[in-house]
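Only one protein chain is missing; all other protein chains are in place.
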Amino acid sequence: MTAVVPVYSLGFGLVTASILALAAVGFTLQFGVTNILNLAFGDLMTASALVGYGVNVIGGTLAESLLAGAVFGAIASALLNRYVYTPFVRHGTKLFGMVIVTLSTGIVIQNFILGWFGANFFSYKVAQTKTYHVVGMYFTSIQFMIMGLAIAVMIVVQLLLTQTRLGKAMRATAANPALAQISGIATDRVIDVAWLMSGALCGLAGVVLVLNTTSFQSTTGNDFLVVIIAAAMLGGVGRPLGALVGAVILGIATEVSAAYMSPSYKEVIAFVVLVIVLLVRPGGLFGNADAVRSSNA
Amino acid sequence: MLASFAAAGIASGSSVDTGTAALTIGVFNPFSGPDASFGPEQMAGCLPAAAAIEAAGGILKHKTLNCKASDSRGDPADAVPAASQLIATTSNLVGILGPSSDEASATVPIFNRSKMPMFADTGQAIFDKNSYHYYFRIQPADDAGGYAMAVYAKDKGYKRAVAVFGNDIGAQGTLPTVTAGFKHLGGKIALSETLPLDQSSYRSEVEAVAAAKPDVIFMEADPQTSATFFAELQQLYHLVPIVGTTATIQSPWFSAVRGAIGAKNLKKYYVGTQPYAPTKGPAIVAWTKALRSVWTKVSQPASQWITNTYPESNYDSVILMALAMQAAKSTTPSAYIRFIVKVANGSPGAVVVHSFAQGKKELLAGKEIKYVGATGEIHFDRSNNSPGLFEMVSSDGQRGAVLSAAQVNLAK
Partner (left out) sequence: MSQSMVYYVTTILVYLGVDILACWSFNLQYGVAGILNFAFIMFQAVGAYTAAVLTLGPSSGNGGFQHYILGWTLPFPIPILVAGVVAAALAYVVGLIALRRLRADYQAMVMLVISVIATLVVTNELGLFNGPAGLALIPEPLSSLVSSGGYPWLYVGVTAAICVIVYLFVHRVTSSPLGRTLRATRDNQDAAQALGKDVVKLRLFIFVFSNAIAGISGALLVEFIGAWSPGSWLYVETFVILTAVIVGGTGNNAGVIMGALLVPIAFNEATRFIPPFGRPGLVDAMQWVVIGILAPIFLWFWPRGIIPERRRRFKVPAILLVGSDQSPTRPEMTTAEAKGEVD
């Protein structure tokens, strides 16, 4: 270890950050627009990864698996919202109630997978990949693909949010749903789109997560959920750009800290970073502290 | 309403049991939660044994033996009521397969005070010496496995080792002895790394392992963690010989790691430790036949269980209990328990038997017997542990070096 920060661990952090970014942006996007804390997100990642696995088993390419995962994630999320979450909101279930509903949904999905497929581990069949050295960092071709995908998706999401009518409507709804509705924005449609986008990102994140872990089971996605939430909170919940930055910070913090101390503590470091940031800025790095104040909870 | 195990006509004392009710073996292990794969594995040993016993006409006059799954959920707090309930509400419960390491420390005392013989599948060293009269273990302790791994690595001429163990209860049981043993034998432990389970990546850990330049890696972690770790080791460094523990020879572990580094590499670089078991002979024939008879009832694919010493040892445990009942002419645990050791260890002049049917026949003919089962000879020590021998096994089920007790003792 000659450099102050080992360059290789930066590279490791970038891969973790890419997976995390896809998931955290998806998570925060939907939360910002709909205000529903979707704790089933991690289990939906597992389900999407399983669908991608199904495509892989029948001989599909990696791209087809990713597409299948994304499409499944999008449709499942939208259906979940329309037939489970929204009815509960309309029924009058409050903030806490909704957290419980989403948590329950996650538990049901996870154990349904366990019941159906058993306590087994699944691995995608992928051709052995080459390792490339780039300025002191190492990446496999799959990891290049993951990082490329993450960057491309981030750009698309950012453009969508800032350059299209729909995206502007989404941001307006996130900022103030009542005002958005009065201003003539079809909030229902916006919410549907938010769930579809969030679900697609969730599906992609699920497939790339298990491509990187190379093997997964019914609990894999849920094990990742707390880190996703941490990244989203670090950036300021409801802020896609913030989630991206949060993901990069957490990804790099975990791997770089692992170069200096026992890697068993790398997650602890990530979470301690989050707690410190929240002490200083309760709204997260990019969040508006007022938005998370309890006054309108 | 709920019959206790002592009911249904089981006579006490030395008089002969003439009851005919179905008997039950409780399979007490995790069936849900992180270790949900443990329970089905035990069932894959119990169901064939029950079928073999039924095919031989049952125990005494009891025609049927059932295997009842009881989910411990893999933690002490959930396991305690589950164990109490299993004992209190199961008619004719005659023995237990389990508990596993996850819940053994809380539930072994419960089964023991209820005078219920149990064949634990925990490797925890805490049970190496114990005073639980009803506790039996025919699988070796984790710490003994650690010494065996060290001996094997030394014999292969490896000098620099890295120990990579998951931060779970099972893995941590082996770590102290494999490192102590390898050092004792003159090897060097260049790094001892603990893996937090089920992370998206272990690249930092791999980097540290690579920097240590090991000849060999001692390893145990759950399947997903191991798969991720080895895939990244292969990408960032290169694979080196891996010596795994008894927990890394299971089918889910193989399928996960095979998916990560390929079948060819897994076969080339990996050997795992397992309790020695013969690969052929009459006991294996009996085991295979029994498994075939319940082929569709065990967890699929059933073929994964054929050469797996864990279901084999569970099968042996049930057969052993059944033969002990037959020998004691009683299904009451307190009456038949001392026959467990007798049937396993044998006495001078005892007839060696390899299946329940054979044993029952000899007993009915008035002979003394010694059961040598699918996992080979069983010899209980004072703490009712039967440590047995170790052998190394590769990913395609090929068995290699068998390590004698004397060899393993060298590492201590």
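The first chain written gets the first letter, and so on, giving A and B; residue counts start at 1 in each chain.
We adopt the following convention: a residue touches a chain if its C-beta (ideal position, glycine included) is under 8 Å from a C-beta of that chain, and two chains touch if they have at least 3 such contacts.
Small disclaimer: the values here were computed from a predicted structure and weren't measured.
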Item to check | Touching residue (missing chain; options B:L65, B:I87 or B:A277) | outcome: B:I87
Next on the checklist: Which candidate, A:L160, A:A175 or A:L278, sits in contact with the chain we can't see?
Outcome noted: A:L278
Checklist outcome for this item: Answer key for B:I25, B:A120 or B:I169 versus the chain not shown reads B:I169
Checklist entry - Hey, which subunit A residues sit against the chain that's not shown? => result 37, 84, 88-97, 99-101, 103-108, 110-112, 114-115, 118-119, 226, 229-230, 233, 237, 262, 264-265, 267-268, 271-272, 274-275, 278-279, 282, 291-297
Checklist entry - In terms of residues, what is the contact footprint of the unshown chain on subunit B? => result 2, 4-6, 31-34, 36, 39-40, 43, 68-71, 73-78, 80-82, 84-85, 87-89, 101-103, 105-106, 109-110, 113-114, 124-126, 167-169, 172-173, 194, 196, 298-300
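FYI, only the chains that are shown with their structure count from here on.
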Checklist outcome for this item: Per the C-alpha centroid definition, the whole-Å distance linking subunit A and subunit B comes out as 40
Checklist entry - Taking the complex as given, what residues does subunit B use to touch subunit A? => result 32, 34, 36-37, 40, 167, 193-205, 207-208, 223-224, 227-228, 231, 235-236, 252, 255-260, 262, 299-300
Checklist outcome for this item: subunit A residues touching subunit B in their complex are 6, 8-9, 11-12, 15-16, 19-20, 111, 114, 118-125, 128-129, 131, 138, 140, 209, 212-217, 219-220, 223-224, 254-255, 258-259, 262-264, 266-267
